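All protein chains but one are shown at their positions in the complex.
The letters A and B name the chains in turn, as written, and every chain counts its residues from 1.
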Amino acid sequence: MLSNLDALMHGFSVALTAHHLLLMVAGVLLGILVGVLPGLGAPNGVTLLLPLTFSMDPVSAIILLTSLYWGALFGGSTTSILFNIPGEPSSVATTFDGYPMARQGRASEALTYAFVSAGIGALVGIVVITLLSSAVASFALRFGPPEYFAVYLLAFASFIAFGGGAPLKTIVSLALGFGFGMMGMDTVSGSMRLTFDIPELIRGISFLVVVIGLFGLGELLLTIEEGPEFKGASGRLDPRGMLRALASMPRYWVAVLRGSAVGVWMGITPGGPTAASFMSYGLARRTSRNGVRFGQGEPEGVIAPETADHAAGTSAMLPMLSLGIPGSATSAVMLGGLMIWGLNPGPMLFIEQRDFVWGMIASMYLGNVIGVILALATVPLFAAMLSVSFSIIGPVIVTVCLVGAYTVAGAPFDLWLAVAFGVAGYLMKKLDYPLAPLVLAMVIGDKAEDAFRQSMLMSSGSLGVLWSNPLVGTLSTIAALFLLWPLASALLGWRRTSKAMRLAPPEPGA
Amino acid sequence: MLRRLHLELGFAACVFLVGLVGLRGTADLDTGWTSDGPQAGFFPLRVSLILMAASALVALNAWRARVALSRVVVVEGEGGARVLRFGLPILGMVLVAQWLGLYVAMALYLLGAIRFAGGRRWTVALGVAIGVTAVTFVVFERWFSVPLLKGPLEVMLGLG
């Protein structure tokens, strides 16, 4: 560990030059831009800059690219909170409480909570990388298909099991998500599934298009129905809100700690930032004293997913460098970059390329601090957008959504899909179908299925493989307990409520 | 005016239909669990069946509570009209985009939506339409090299 600290100091001496600081600022700013636009994401930004980096030295190149990634993670939260449109997949869970806060006129507050907690989460992730780099890498190697499956199951269980909502409608939402996620080519059998011989369906239905439709367009329809103007969303720049949020951050230290732990865990294991943010939100709702207020604009509901998202995003850099496991689309592109710069990801990178590895880790500290500051600086800018009349900003958001849906795969067909999911999102909100289970099922459903079927190939169809060693056994058992918990309490509770139901029909409504 | 009962039943029917289509899609897949574990159609079949069963139960629940649910109005006439006035132009934009490209469709949509649905002045509508389209073009095509859907106009101008 001490040698790691030495190495980190060396890293700072590499990263702390005016040239590198300038690159960080440029990267973060560009990242915020691509993060804010739903159609562009960190992968676009990184591929854009990749040709530029061919002529740079690898340390500068990776600093530029990772800074862009941090910027995109920050920017993704902005539109989630202001317009209910997740700019990045991993900021879907931020909409659950961030958008309600914005509707109550607390947009500046929500953005501040989001950015600061994200920054803290990122720092925790980097500290873990710094101190435990070698242990983490060998731990990640222990994950085979059964362990992958158990991690997904755990993330899934901790979100679903602790959620509210009518059980039947939750099941419908989940099944829809799983079903859409299954479309396209099946990795394990190599056959086309549910594509009905339609070429447009070969690539399946993109999760991003679904999210843009369900959340972005669906929410616009709900807003316009209520009245021709944004209600409650105060456009006034509110520095007091920002200060209030900053001052009350320490109160949420439990949420921050929990979110960071979930995030680091999901970043090191193959769960990824998106699943981490959902899992953290689910756990927070269950264990927090404010749990009942989740979904109605509770700051903790913003802090929990944001911390986890960034902690996962940063800690996932370690398996990427030391093993070559791309934790996300962005790191896959960065891996391609490493190859072009003449570096091979692998354990030797830490020994042979100390300047590169530790320069990058040091730059992660600086880049995230710069990220928080720059992101906070954009709050007034974005809050001002809310003061523009809805008759103008509404149509502009529509075009941003549709452009975003198109860029996912460059397919005109996806425009129709986005509109269809917009209508579906509007109707589902009206009828109290929860949307989050659908999204989560789409995100991890097909990966979980692959891992499960790979495990079954290994064990010749026996479920025992999920308890075949202490690691996977523990994960599976906790996941199973999480899943059984609400089932048990639902069974008990159902008998009570069914008595009540005979007296009065279930009361619909928000 | 739309009552909750009708909407509940209608949406449940749609979900049931989705389940049915899914079921049809598994017809040519192996849906069993062999010594290799579950086959390609194993989960799709079960998900389709669960969808159909759950949506049927939702509909049944709604029907049992029909008296109460038919009293609840979910979409009022005025609000519904606003939704249609806002939503139909979006559909129009997607339709136009299929052959004139996204940029032209976008500009036309913004112009129409801000001028007519929004009731703003021509100058405002024109400014926003041209401005947003131009910024989108520069950001996507020039800065990020992400090509958007183009139509005959862009090709004619030598931009596509």
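What to note about this one:
We adopt the following convention: a residue touches a chain if its C-beta (ideal position, glycine included) is under 8 Å from a C-beta of that chain, and two chains touch if they have at least 3 such contacts.
Assume contacts and distances are computed from a predicted model.
Candidate names were "Succinate dehydrogenase", "Tripartite tricarboxylate transporter substrate binding protein", "Cytochrome c oxidase subunit 1" or "TonB-linked outer membrane protein, SusC/RagA family", and the UniProt protein name of the unshown chain is "Tripartite tricarboxylate transporter substrate binding protein". The chain not shown here makes contact, within the complete complex, with A, B.
The chain that is not drawn here is touched, among residues A:Ala332, A:Val388, A:Ala420 or A:Ala480, by A:Ala332. When the omitted chain is restored, the residue from A:Asn4, A:Thr17, A:Ser189 or A:Ser389 that touches it is A:Ser189. Residue A:Leu323 is the one among A:Met56, A:Leu222, A:Leu257 or A:Leu323 that touches the chain missing from this view. Residue-wise, the contact with the chain that is not shown comes from B:Val146, picked out of B:Val18, B:Val58 or B:Val146.
Screening A:Gly27, A:Pro43, A:Gly125 or A:Gly241 for touch with the missing chain picks out A:Pro43. Although one chain is not shown, part of chain B still touches it, namely residues 145-147, 155, 158, 160. Interface with the hidden chain, as seen from chain A, comprises residues 43, 47, 50-51, 54, 141-145, 184-192, 197, 199, 202-204, 323-326, 329, 332-336, 339-340, 342, 344-349, 409-410, 450, 454, 457-458.
One rule holds in what follows: only the chains that are shown with their structure count from here on.
Listed in rising order, the residues of chain B touching chain A in the complex are 4, 7-8, 11, 15, 18-19, 22, 25-26, 29-30, 33-41, 43-44, 47-48, 50-51, 54-55, 57-58, 61, 64-65, 67-69, 72, 74-75, 79-80, 82-83, 86-87, 90-91, 93-94, 97-98, 102, 106, 109-110, 113-114, 117-120, 124, 128, 132, 136, 139-140, 143-149.
Within the complex formed with chain B, the chain A residues making contact are 33-34, 37, 39-40, 44-45, 48, 168-169, 171-172, 175-176, 178-179, 182, 186, 188-189, 191, 193-196, 217, 220-221, 224-228, 389, 391-392, 394-396, 398-399, 402-403, 406-407, 410, 412, 415-416, 419, 422-423, 426-428, 430-431, 433, 449, 452-453, 455-457, 459-461, 505-509.
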